[in-house]
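Partial complex: the chains shown occupy the same locations as in the complete assembly.
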Amino acid sequence: MTNTDERRRTPRAGTGRQDWSTWPHYDAAASGFRGYWYPVTWSSHVTGTPRAHQICGDKITLIRDGGRAYALHDRCPHRGIPLSMGNQQFPGTLSCVYHGWTFGLDDGELKAVITDGPDSRICGKVRVRTYPVEERLGMVWVYVPLAGEPPHPIDEQLPEELVSTPFVMGGRIDPRPGNWRFACENGYDEGHAKYLHRTSLWRLFKAMPTWNLTRIERKGRWVFRVQEEQFWSADFPGLGTWSNQRWWKLRPPKAKASNIGNTGAAKKIDPVIAAQEFPGFASVSMPGVLRIAYPKFIHYEFYVPVDDKSHRYVGVMVNFAEGLATLRFYAKYLGFVRWLFHGQFSGQDAAMVEATDAPPERLYRPDVSLTTWRALAEEEYGTKLEALK
Amino acid sequence: MTNTDERRRTPRAGTGRQDWSTWPHYDAAASGFRGYWYPVTWSSHVTGTPRAHQICGDKITLIRDGGRAYALHDRCPHRGIPLSMGNQQFPGTLSCVYHGWTFGLDDGELKAVITDGPDSRICGKVRVRTYPVEERLGMVWVYVPLAGEPPHPIDEQLPEELVSTPFVMGGRIDPRPGNWRFACENGYDEGHAKYLHRTSLWRLFKAMPTWNLTRIERKGRWVFRVQEEQFWSADFPGLGTWSNQRWWKLRPPKAKASNIGNTGAAKKIDPVIAAQEFPGFASVSMPGVLRIAYPKFIHYEFYVPVDDKSHRYVGVMVNFAEGLATLRFYAKYLGFVRWLFHGQFSGQDAAMVEATDAPPERLYRPDVSLTTWRALAEEEYGTKLEALK
């Protein structure tokens, strides 16, 4: 087991750290990182009737006009009334409910003030901030601006495998208490899954080790978690034996890590997924996107900052099937994934995210997954800021 | 239309203003202007049982004794228990529920301490602040003191026409969220009525223009809003036509302003109202009183500051009828004015007042009504403070 001992001697970033001073940008991003695209809501929920949303602390109203979705700052500059209380009086515009200030949806310019007549001289002199909008994965995405920075194409930010490949998906969007960083760290956290979730129904279908040895590997803008070795039960000196084996999963799956991590006994891998050559089962990228690659489908979690105290959980299950095969996916997703995985399993996480209270914190070996993610965020965002100078 | 162009060139106070620094007193009066009389509640609600109220941030308890209403600071100086939790043990007094500290209703002096015996030597040494009280319009009014200033007679503050003329009235008092200044500005605001309220049932009985040209005129302690010209529909370049005409009000009333503003086609005017020679339909005065003069009755709104976040809406409809004619008024008021005007119509305002969030703000032409009101308040209160020096 020398190489295991080797591994154990590798520096473990962050162990014993008490605060987040090592990651100043991350520490400051309580309300999220600006300068990224975020999914706000389902496309089908964006209609001709404006609705209010909040992302990274920004109040935003979404409205659909001529088939296209628009996002405006949800505040009329006149007296501060939310534009989401208003409605459309003219195509391509949104009028404030209070005095009929009418703004263009594309540029946010004040086009008319109904209660000030056609010769109103304030028109063209006032503007409401607008947000770049795209639609992907059946959701409306908004770009939250960072001082001066022009928005990058959303496809540069989406998981690569979702950009050009056809797929089917199912998912849910839930508002949740707790800071988005705790949600993201929980999602990527190597340590809790097998302990916290051992009581979930999901584990009926999934063998869980007691503990394992992990390697973190950077690949492009993603950080991967690689299971090196799994231990199905352990004998804790002076305390006793603790095992995560269950009678209905007698034979622990081969510990040999497949090319997508600890997915247990090697299974036929979906070609699209295989093509990605994911070094590991779980990976994370900015601005808070988790990817869990199963052999036949990929589960994504987007942690969308609402403010510094709450976030939106966006869980998506993707399958690269086409034609008839899609039916099998929908049956599987609606039949149990939605309830067991995106539901109860994920609900256990939600409880932890709400209860987490750090810093101060005291990290341990498996938290290398957290600290590497923080380092990634710190580095990528730092570079972004540099570029703006 | 030269004189219209004229008008359009008149300076428009406040257009484009972003904050309230121009009106420092007004800006500081978040919890109301002290040194004025305010209606607190209906006279019939003030009984021998003390009740707690709050005006301009002051906690006040009202109690009736020997037919007269009294107002005391709602805090026992002993241990801070609200006196409104207590009751009467002796005529002309109010006793604290906790230890029986007994205060005189007229001067607030500690007259006896039941639990300290007749020889209690603290009596006469402690005093609770009392407030001047008057009853008008079926309501109990309290004078909120301003350092050192002796209270002025309430009749100097009431709308002149209500002081000596007999009248009948109906009204409602509603606690409402939002700052009193937003409520007052909304009430006098020239701009929103025809847009926000176009969906109210009230407009079934009232024609509303799309926009109009307004002149503001000062008369005594009131500022009047005069409709110079009304436009029933408008064609907004690049957007289209917007009209406020309705099929059941085909013939827009003559735009010619009657002697009480845009009340539509000249109607027989109640002599009392005519006698006032109101330059305009709507007028406002300190400390936040709105007057809307209809041909046959007058609607008043008193915006009573509770604290900096909430206020009390006091809406009163007055008719100068006597004898049998009063029945017609009551029938009209209880039949629909109370529900359509003081109810749903006013409820639309309440929603705006709660949602208003200013400064910052960006004013436009019709907001001359707001800025003139602010200037009035600023000037009158400044003079008041001067006089105190």
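Chains: A and B, in written order; residue numbering restarts at 1 for each.
By our rule, contacts are C-beta pairs under 8 Å (C-beta built on N, C-alpha and C of every residue); 3 or more make two chains touch, one makes a residue touch a chain.
Model, not experiment: these values are computed from the prediction.
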- Note on the structure: Number of identical chains in the full complex (with 2 shown in place) equals 3
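To be clear about the criterion, only the chains that are shown with their structure count from here on.
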- Message: So in the complex, the part of subunit B that touches subunit A is made up of which residues?
- Response: 8, 15-16, 191-192, 194-196, 210-211, 231, 234-240, 242, 351-352, 355-358, 360-366
- In their complex, what parts of subunit A are in touch with subunit B? 75, 77-82, 85, 89-90, 93, 97-102, 111-122, 125-126
